[in-house]
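Removed from the display is one protein chain of the complex; every other protein chain stays in position.
Note that the chains take the letters A, B and C in the order they are written out, and that residue 1 is the start of every chain.
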Amino acid sequence: MIQQEALVQEMKILAPGYYRLDLLAPGLAAEARPGQFIQVRAGDDGSLDPLLARPISLYRIDRNGGSVSMIFKAVGRGTAQLAAKQRGMLMKIWGPLGNGFAIPDAAQSLALVAGGVGMPPLFCLAEELRRARPGLRVELFYGGRTQRDLLVLEQWEAADIRVHSVTEDGSYGRKGLVTAVLEAQLRQKDYDFMVACGPTPMLKAVRQVALERGIAGQLSLESYMACGVGACLGCVCKHKAGYRRVCVDGPVFAMDEVDLE
Amino acid sequence: MIQQEALVQEMKILAPGYYRLDLLAPGLAAEARPGQFIQVRAGDDGSLDPLLARPISLYRIDRNGGSVSMIFKAVGRGTAQLAAKQRGMLMKIWGPLGNGFAIPDAAQSLALVAGGVGMPPLFCLAEELRRARPGLRVELFYGGRTQRDLLVLEQWEAADIRVHSVTEDGSYGRKGLVTAVLEAQLRQKDYDFMVACGPTPMLKAVRQVALERGIAGQLSLESYMACGVGACLGCVCKHKAGYRRVCVDGPVFAMDEVDLE
Amino acid sequence: MNEPSLEIRLAGLTLRNPVLPASGTYGYGREYLPFFAPDTFGAVVTKGVSLEPWPGNPPPRVYETPAGMLNAIGLQNPGVEAFIREAIPFLRPFQTPVIVNVVGKTIPDYVGVVERLTDYSEISGFELNISCPNVKEGGMAFGTDPETAYRVTREVRRATRKPLIVKLSPNVTDVTLIAQRVEEAGADCLSLINTLLGMAIDIRKGRPVLANVVGGLSGPAIKPVALRMVWQVYRKVSLPLIGIGGIATAADAIEFMMAGASAVAIGTGTFHDPMTPARVVAGIKEFLAEQRTDLKSLIGLAHRAIR
Partner (left out) sequence: MNEPSLEIRLAGLTLRNPVLPASGTYGYGREYLPFFAPDTFGAVVTKGVSLEPWPGNPPPRVYETPAGMLNAIGLQNPGVEAFIREAIPFLRPFQTPVIVNVVGKTIPDYVGVVERLTDYSEISGFELNISCPNVKEGGMAFGTDPETAYRVTREVRRATRKPLIVKLSPNVTDVTLIAQRVEEAGADCLSLINTLLGMAIDIRKGRPVLANVVGGLSGPAIKPVALRMVWQVYRKVSLPLIGIGGIATAADAIEFMMAGASAVAIGTGTFHDPMTPARVVAGIKEFLAEQRTDLKSLIGLAHRAIR
């Protein structure tokens, strides 16, 4: 675990309300794995507004460059302040936190399912797998409300990963819900494993689809956090073994072990 | 009274910890008089830290240019955030507030006495008087802890006003307390009126000196403020007529009517 | 869709909108005239008025704390006679109900102020402040014991037929007990909350910041406590409630309404930004339009959601 003041290397607006932030954090980059996240203090030092750090997933881990990237959406006070960061500023962060993804060695094909800003950790995973397990077939099912909610498609293309784009309004890719497209695809093609990250209704639907077909997989959950390190028991989800902390026991859980209500 | 989002025209570090901030605020500049102040919200819009606005005196009023300037010292949370403002940013302000100085028409000579960041409103007064009453002799007694606490001396020079500089450590001008230098000077020369702004111990000493010699004058007081407009009764000082609000009944009071404990 | 109406009936009064100034943060209305007229509010709630003039506490009286502030004004006010002479003529031209916040050291003090004012047509109602933490006698003492709260409410009730609001103290173990007794005593409406008792120390000087040592904590910091008290009282009494404590945005005001308040009052939020009241009024209207609902439906909504 690293806790540091990290230098903002770059801050980029990807689309209205969506940002990419690159931080110089060599220790963190060396330790981090896909699916992990960091706690980010959005206010300047000494500011109590916001009081708590915000959890943001790692979108890219550049071990050689000693940096990590995040992609986030400005939804409230904390992310609005993050959006005001600029190159050269310092930010207090700690991490890597959480367990990260674990793709079974036996898997030959993997379906990633992303909704909105659930995409970044999946890209991190895809990049790592392309390096570590070139034989694995990886495809992304990516849903958003409209075209501008689908981010960095060119990066997925550069990573040579097939993307099934889906928008609710049909402004890009297929029209509808990403899970409907996933289901349709599953009628033709099979996947050994599935990993999903996105809003809860989407996660539920993905699990439903996976369970019906007997495909194992993992879900990455979100939750309000206070400490982010497992001490406060604030972030728990319902798990078949009782309450489990999203910040250290997760955020990645096996599909069939968590209860998404 | 104007309340607006004002554009930062310039932000200048005058000395370590001291800043000059110029705001585009034509309505305010048109209304304001020397000795008045404005309420300044230091945080960005929506920020609750700090929660309350901070009172800052007007240092220059440029009616033609439609701007006002302040000089402030970073002493705490609010002023530290002010210090982070940059050209082009917007700041929420309201004013002009308070009564301002009133120099008797009969006065032929005026001694200004400034301690630390009590100087800015006195410069504002001096500039106005030079324009409005060129016959009036104006001199400044200016005390600070050390050389770097004496600000914009070149501006006073440009305004052709004699400055008696005093530092506690003797690093610039006379060594000692500004009131001692004032007293010494008063043995040789007389003034019809005195105006002082600075820390309370200094104000007390100035009043003592003035009362002993029968010189009338005004003091500009500071106080913690909440509303800044006279509604909350939070900023009162002890006055011979009871409690008086520094924000609207002051900040300028006749020397003999306030009780400085 | 038509522009949503913000009109609301409260304790027999018809208010143009449900947003009021919190007593003591708006004077008698004059000081904020350069920013907005008193009729920006659904009703004006005045600074506390006592029978005789009160000098208030020595300074320092206010101090900022994280997302809040402490005050120990000590209810400085010129007394009811000066109020009649100065505030009533000032407020007369505005088409807005005026609610007088009443303070006293004894029950006859409260009754005296209300008796003196009740026949003025310019006065629409009274808010009994039995919860001010910043005066030695009276004030909060009345608001922390259910029986004393009952007695002062009942005596004042006899002195006026105008709407009678009682403002409760949050510095109690169970605010619902006080609320219930005040309801039984004949109040028409409850305001909650007044300030939480707090303090701050200047570590350089090694002494309390406020001359009065302790003061009342207000502002966004206390909003969760205020909201909880509105929630609790809504479940136990049937009087309409005025939600107060830390409101700085329309979303804050809507939270209070969903917790059970029929109206809200804004204090420290106006110090933070003088345009807060106007922004809150506009924001509530926007929310209603966006959600295609009306004001009444918001009141107590969150209770119905968890049933």
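Following the convention adopted for this analysis, contacts are C-beta pairs under 8 Å (C-beta built on N, C-alpha and C of every residue); 3 or more make two chains touch, one makes a residue touch a chain.
Nothing here was measured: the structure is a model prediction, and the numbers come from that model.
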Checklist line | For the chain not depicted, the shown chains it touches | finding: A, B, C
Check: Quick one: which of C:L217, C:V264, C:V281 or C:L295 touches the chain that's been left out?
Finding: C:L217
Notebook entry, point to check: Touching the left-out chain: which of A:G176, A:P199 or A:G230?
Noted result: A:G230
Note to self: Give me the chain B residues in contact with the hidden chain, please.
What the structure shows: 48-49
Item checked: Contacts of chain C with the absent chain, listed as residue ranges -> 65-68, 70, 144, 171-174, 196-201, 203, 205-208, 213-214, 217, 219-225, 227-228, 231, 246, 251, 254-255, 258-259, 287, 301-302, 305-306
Notebook entry, point to check: Hey, which chain A residues sit against the chain that's not shown?
Noted result: 1, 3, 41, 48-53, 92, 94, 223-238, 242-243, 248
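Going forward, only the chains that are shown with their structure count from here on.
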Checklist line | Interface ranked first by C-beta contact pairs | finding: B-C
Check: Just curious, how far off is chain C from chain B if you go by their C-alpha centres, in Å?
Finding: 36
Margin query: Taking the mean of the CA coordinates per chain, how far is chain A from chain B in Å?
Written below: 54
Check: chain A to chain C: how many Å between their CA centres?
Finding: 46
Checklist line | Overlap residues in chain B, where contacts from two or more other chains coincide | finding: 48-49
Notebook entry, point to check: By residue number and range, which residues of chain C touch two or more other chains?
Noted result: 66-67
